[in-house]
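For this depiction, one protein chain was excluded, whereas all remaining protein chains were kept in their positions.
Right after this comes subunit A.
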Amino acid sequence: MATVVALPLPALPSGWSADKDFKVVGKVTQDHATQRTIEPVGPHFLAHARRARHKRTFSEDDRIQAQERAKKVEENDDSDISEPEDPMMLQRDAKDWKSQDHYKVLGLSRYRYKATEEQIKRAHRKKVLKHHPDKKAAAGRVDDDNFFKCIQKATEVLLDPVTRRQFDSVDEEADVEPPTKKQLQKGNFYKLWGNVFKAEARFSKNHPVPSFGDDKSTKEDVENFYNFWYNFDSWRTFEYLDEDVPDDNENRDQKRHTERKNANARKKKKAEDNARLRKLLDDCSAGDERIKRFRQEANAAKNKKRLEKEAAEKKAAEEAQAKKEVEEKVAKEAEEKAKQDREAGKKAKEAAKNAVKKNKRVLRGSVKDANYFVSGDPSVATIDAVLGDVELIQAKIDPDEIAALAGKLNGLKVADEIKGAWQEEAKRLVLAGKVKESELKAFN
C-alpha cells in the first residue's frame, strides 16, 4: 500500500533535460547503512528468510561471523564498576544508615553525584549478587544480612532523585577543598580552583555551568564565570542533617518543636553555604591573575588613550600656532614689499620725470644748437615756429619716445642731421595720426 501525499511535486524547470528523463545527481551518503539483527518473527520476516536463503545452507561459522557483524544492542552486565570493599565498611550496622557513604557502599566512590541511574542500578545488582544473605549462608555464614541492609538502604536513597539530592547536598566526599596558599605557590592555580568549582557546579540549577578556564581565557569568559558564580542558583538543601522527628504517636508539641528546629537549622546551613561560596569566590578572584591583568590592561588602555589625546591636542595647538606665525610673517612681508614697491615707484617716477625734463632739455637744446636751422641770427618767427613744433611733438609723445628721440639727437652736431631727426619724428607722428601736417610749421 502506498502512502498518499497531498503536497504537490514541483513543476519541471524549463530547460531541464536528461537521457530517458532520468539523471543521477549524487550518491547515497557513505556510512549509508548499519548491520543490525532483524527479529526472526512474523510473516514478513518469513518472506524475507525465504528470499534470503535461496536454498543455501549456513554453517555455524556463518552464524558467528554474522553475529559479529551485527551491531550489539545488549550490553554486558558485569562491566565497569569494581572497587575493593573496605573491611570496616562491611562491618557497618544498617541502623546507622544516615551516616553511611551510600556511594561507597555500592562501590561507586569514584562516580558519586556523577553516577548515572543505570550505573546505580547495576552496582546494586552486583552487590546483591555478592552480599545477599543466601549467598553468605552458602558460604557457611548464617544470619549475616547487616551489610546487605546497608546496600538496600543506599540504593533506596540513591534511586529516588529527591533523597539522592538530599544526600548529594551533604556528600563531603565529593567536595573539593579550596587550595591552600602553599599549594598555590607551586602554581596550578587554574587547575586547583577549576576542580573546586567543578565540584561546586553539582549544585547548580542552571546548566551549562561555565568552566573556570585558564590563563588563556578571554576577558568575556572570565567575566561570565564570575557573574554566573556570584549569582549562583543552588539546589543544595540540608534536610539530610535533620534531627529525627518523633513519630506522631508521641507528644505533638515536641514534634512541632523539632520540626521548627530543623527548619531553622536548614535555613541557617543554607545561609552559611551561600556565605561559604561567596568567600570562595572572593578568595579565588583575589588571587586571579587574569582579573589583575585585565584591570591593568584596561588601565593601560585608558592611559594610552588619554596620552594620545593630550599629544594630539598639543600637536594641534602647535600646528595652529605655527600656522598663525607663518600667516603673520607672510602678511608682514607682503606689507613691506608693498611699501618698498610704493617707494621704488615714487623714485622711478621722479627719475622718469627728471629724465623727461633732461631729455626735453636735449630736444630744445638740439634746435638751439642747430641755430634753429638758419644761418645768422634767427628771427623771432623762426624761433617760434621751431620751438612751437618741438613743443607740439613733445606733447604728443611719451617719455620713452622722448628718451629715444633725445638719444638720437644727442651727439648730433650738424644742423641738417638734427633737423632730419626731427622731421623723421614728425613724419612718424603724422603717419600715426597723432599730429596733423598742417599743425607743423618747421618740420614739415
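As a convention for this text, contacts are C-beta pairs under 8 Å (C-beta built on N, C-alpha and C of every residue); 3 or more make two chains touch, one makes a residue touch a chain; residues count from 1.
The working rule: contacts and distances are computed from a predicted model.
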Chain not present in the shown complex, as UniProt names it (candidates "Hsp70 protein-domain-containing protein", "Dynactin subunit 4", "E2 ubiquitin-conjugating enzyme" or "Very-long-chain (3R)-3-hydroxyacyl-CoA dehydratase"): "Hsp70 protein-domain-containing protein"
Full-complex contact with the absent chain, from A:Glu220, A:Asp233 or A:Asp398: A:Asp233
Contact set of subunit A toward the excluded chain (per top definition): 1-13, 16, 18, 20-29, 31-46, 48-53, 57-58, 62-67, 69-70, 73-74, 77-78, 117-118, 121, 124-125, 128-130, 132, 134-135, 137-138, 155, 159-162, 227, 230-231, 233-234, 249, 267, 270-271, 274-275, 278
